[in-house]
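Just one protein chain is left out here, and the rest sit where they should.
Moving on, here comes chain A:
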Amino acid sequence: MAGAGAMGFPRELMVQRIQSLVEEGFWDALRRHKLDVLGTDDSPIPITGYYTPRQRRPMASFFNLRSGSLVPPSHSSVGDRNNCPVPGTLINTNNMRGFENLDREQLLKAEAKKILHDIVSGKVEEDPSVLLRFLVTSFADLKNWKVYYNVAFPSLVFNSRITLLSLQPASKVLTKEEAASMYTSLQKWRTSSETTVIPFFLVSISSDSSASIRQLKEWKACQGNYQKLLFGFYDHGCRSDCPGWVLRNYVAFLSIRWKIEKAQIFCYREYKGNPDLEQSLIGEASFPSPYGWDNPEFLPDAIGWEGVKPGKGTKEMKPKEIDLQSMNPASQDEEKQ
């Protein structure tokens, strides 16, 4: 890929941003929920988003919100490999002014604080999807069949430098035997309904080139029993020169919870639903411990509002806008006449 050659190692970690894709069904469900249940209640609502590793060449995967996103994930499809459920928060305001006046900087920091709390408490090991926590702010203008919204993927700002020491296609880093074993293990992981929706995992490769994949909670158990240990994650991205967005919070987790300062990372990507070791990446990153994070009062900085360029203030942030006119029974009647 162009650009990769120009950037040598070591270099500062850069990541590919993630994009949301919100189905009309989500807004329709919110519309019904507001009319039938919420009324003018504008308190935050827990919602579920869906994440997947990159599935198709040549593009990245999106973060999906759907009609089922307002329902807790236990009631929707469980163990579907194409839909890793992720917890999120929706703040739906009652009017444009309320929407415009939301303090998005503070809202983002509040989500970041939750992520940090889950890292410190060990919740991430039990449910790694909390590292992908997301935030939606919206104003559903039901009179005019419009919704204005913004999506954020809160990412902790690590206040020490994260350096990428290497990054290469997995097929180049691994030996043939290791790659074959890894491929089999990954397929097994992705086929099992128990593990397929877990976006963060450990890959240990023993001296006989056999690879095994484990959950984060097994980290202590697998220490010392391997030749190589890779910290794997589902990577939504498609670039060969940088990992996907979620690596940032993963690094924060490795550093804060496990006190790791240097790690081999494995950016897992798929092609047509199978492991794609040519486009999955293996790299090494170093990240000295950040300062001040062990203070329980510590409020980390966060980034992650979708589509906002650096330097712009939150108040100026432009919303996305969606027209729901197609769901308006009145407009459908008009069409028919």
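In this text, a contact is a pair of C-beta atoms (placed from the backbone, for glycine too) under 8 Å apart; a residue touches a chain by one contact, two chains touch by 3 or more; residues count from 1.
Convention: contacts and distances are computed from a predicted model.
Q: Identify the UniProt protein name of the omitted chain, choosing among "Autophagy-related protein 3", "Protein odr-4-like protein", "Decaprenyl-diphosphate synthase subunit 2" or "Probable electron transfer flavoprotein subunit beta".
A: The missing chain's protein name, per its UniProt entry, is "Autophagy-related protein 3".
Q: With respect to the chain omitted from the figure, which of A:S69, A:N83, A:S204 or A:S280 is a touching residue?
A: Touching the chain that is not displayed is residue A:N83.
Q: Which one, A:S61, A:N92 or A:S129, makes contact with the chain that was left out?
A: Residue touching the absent chain, from the options given: A:S61.
Q: List every residue of chain A that touches the chain not included in the displayed model.
A: Touching the missing chain: residues 1-3, 7, 12-17, 19-25, 27-29, 55-56, 58-62, 64, 67, 76-77, 80-83, 105, 108, 148, 155, 157, 190, 238-239, 241-242, 245, 248, 272-274, 301-312, 314, 318-323, 325-327, 335-336.
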